[in-house]
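All protein chains but one are shown in place.
For clarity, chains are labelled A and B in written order, and residue numbers in each chain start from 1.
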Amino acid sequence: MATASETPHIALTLRDHLPILQVLIPLCVAPLIVLLGGRRMAWGLAFLASALSLVVSFLLMMQVMDGSFISYHLGGWAPPVGIEYRIDAANAFVLFLISLTATLVVPFALRSVADEIPARSHTLFYACFTLVLTGLLGVVATGDAFNVFVFLEISSLSTYVLVSQGLYRDKRALSAAYDYLIMGTIGATFFVIGIGFLYMTTGTLNMADMAERLVGQGDNRTVQAAFAFIVVGMGLKVAIYPLHLWLPAAYNYAPSAVTVFLAATSTKAAVYVLLRFMFSVFQPEFVFDTNLLLWILAPFALLAMFAASLIAVFQTNFKRMLAYSSIAQIGYMLLGISLFSVTGLSATMVHLFNHGITKAALFMAVGALVLRSGNTFYDRIEGMGRVMPLTGAAVVLGGLSLIGVPGTAGFISKWVLVQAAFEADLWWIALLIVASSLLAVIYMWRVIEVLYLHTPHPEAIHKEAPLSMVIPMWIAAGACVWFGIDTSLTMGAANTAAIGLMGGTDGMALTPTVGGLLGNGH
Amino acid sequence: MTLEFFIGHINYWLFIVLMMTGFYIVVACGNLVKKVVGLNIFQVAVFMLYISISKVTGGTAPIFPIDRMGKIKADPEIVYSNPLPHVLILTAIVVGIATTSLALALIVRIREAYNTIEEDDILEIDARTARAENIIHGEAMGGRA
Partner (left out) sequence: MDTNTLIFLALLLPVLAMFGNMAFARQDNLRDGFTFVCAILTFGAVLGVLGNLGNSTSEEITLLEMLPGLQIALQVEPLGLMFALVASGLWIVTHIYGLGYMRGNKEKHHARFFACFSVAISAAIGIAFSANLLTLFLFYEVLTVSTYPLVAHKGTPEAIRGARTYLGVLIGTSIALFLTAIIWTYTLAGTLDFVPGGILQGKVEGLLVPILLGLFAFGIGKAALMPFHRWLPAAMVAPTPVSALLHAVAVVKAGVFTMLKVGVYTFGIDFLADTGASDWLMWIAAYTILASSIVAYQQDNLKRRLAYSTVSQLSYVTLGLALATQMGVMGGALQIAMHAMGKITLFMCAGAIYVATHKSNISEMKGLGRSMPFTYIAFLIGALSIIGLPPLGGSWSKWLLMVGAADADHKIMIGVLMASSLLSLSYLLPVVAQGFFSSSPANPYNGIKEAPAFCYIPPVFTAIGCVILFLYAGTLVEFLTPMLGVPQ
């Protein structure tokens, strides 16, 4: 723990190596899949990798739930010279979300991918999937700024490939993947420019070290430019409202399993990086007092919540509608950041998780509908809730969570977010938050009416989805309810993470001693 | 702004010019391959920025002499340039190459599927497909799409 920097780093047990294993397992499995080659084997290995990651992330999260952190030195080189992996409540929570989703998506993918992608591509598909997982876990686990960029590109490049695999169903997947590639690369390059500027100012790449050296540098133009580049660069990956153009097409045309994984994790990992840089590397005071970020971020967040929701209302394709809804939900997370308080950040962190599982459940239902109906245009999925009762019920549960009905995970996020707005005395923002969730009622209820109140389309296959899809879908849907009722895990982790983040540089370096604002949930 | 300031920051000026050139090509060119070229120029500009800042005035290549025992025998008199940005950019170049090759591969597939690599044509084809979909699936939902 904290003594690591004083004594030579000696990792004795496997437990000490957990931070690197988190990234290393999928990283090693990916080439293994390609080398072994078999289709079944590929699926099995991908599942093994994600299940092991889940175990590792859970163990990590249990270690840091009390607000402490783990510092792991790669190759025994002490930071700031060597690369450091640093796990605290904030990123352990995101690691858990990512590996949980992966573990659910791989079983789901078995039938979905077999249906949507020709057999010869399966091995490479799972290899790419494992690489995306590696990249996302790496982005979140690492404490080294340049390492973030490298992992970001590992995950992005593999994601472009995965998105393009939708071409067997719709050739627009190719142009979507290309657009995503161009925008993603520009975003990543902006991010690198930002890191370059920070390196010029501080001479270090270790995020904790960087944070210490940035104290009092608020007036430095280079630092300000670095901040702008990093926020815009990550903003592209997060799909902050005006930078979201790649998202609807990429989500819509990617294979169903890929969409599930992307929607639940990739933007979330990017939100995490944004948070990490805004709050831990830069001083929160620098970000908010100097630059009045509230007045820059909040309008975009509100715009996303309303404009994207409104677009979602008028969609006639379930999958595309959910993509726009995702943009709107990212607005909520951004709003939580812009409120600049422990409660606001808790809302962002908890919504990151809750929205992840909600969208996972919904996009899995989309995958099941694609399998049976061919596509998810409203006229094709009419009445499918009646012939696929389990899938239909999962849509209802996910939809209720998206709306934020009490008893679901979405309610918890909304509650905390509105509470944060009231605490900041911004009651009009509170009203706008709830008003925008009314739009969610409209677009979700349209789908539910379509699913239940019409007779099924004659060309659709009138059969429930296979168990390999229904079970992961219901684990996600069940999680929407579970985490809406028992919030000790999610709110506990989110709250600890928020306190750590609000601690700024201190949060990066020390174990926070401040008690939880919402009480500690562990 | 004095001339001295201008010349003293020459690497930054060049970086900005190169970066904006690349960025402009990405945005303005309709040809998908040219966009990739623009993207490359854009990235190379950033590489240049990193490399140029690692230069220490009067510094030489950071290669330490080693004595017979294999120990580093650094001469404190000698000024070395910073090697770290070079290392970083090696990684970034690898990433850049991967991006370029992936983009080119995608373009090949786009050419096979769309029979064109001009963005305008692709958008046109996509829009036509979307219109057709709206007619089929939109009208069934009450004419909205």
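The rule is short, and it goes like this: contacts are C-beta pairs under 8 Å (C-beta built on N, C-alpha and C of every residue); 3 or more make two chains touch, one makes a residue touch a chain.
No experiment lies behind these values; they were computed from the predicted model shown.
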Visible chains that the absent chain touches, using the contact criterion stated earlier: A
Which residue of A:S338, A:S401 or A:T487 touches the chain not shown here: A:T487
Touch list for chain A against the chain that is not drawn: 400, 403-407, 412, 414-416, 418-419, 422-423, 427, 430-431, 434-435, 437-438, 441-442, 445, 449, 453, 484-488, 491-492, 495, 516, 518-521
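Quick note on the criterion: only the chains that are shown with their structure count from here on.
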Mean-CA-position distance for chain B and chain A (Å): 25
Chain B contact footprint on chain A (complex, rising order): 146, 149-150, 153, 157, 160-161, 164, 167, 171-172, 174-175, 177-178, 181-182, 185-186, 189, 192-193, 196, 199-200, 205, 314, 316-317, 377-380
In the complex, chain B residues that touch chain A: 23, 26, 32, 35, 39, 42-43, 46, 49-50, 53, 84-85, 88, 91-92, 95, 98-99, 102-103, 106-107, 109-110, 113-114, 122, 126, 129, 133-134, 136-138, 140-141, 144-145
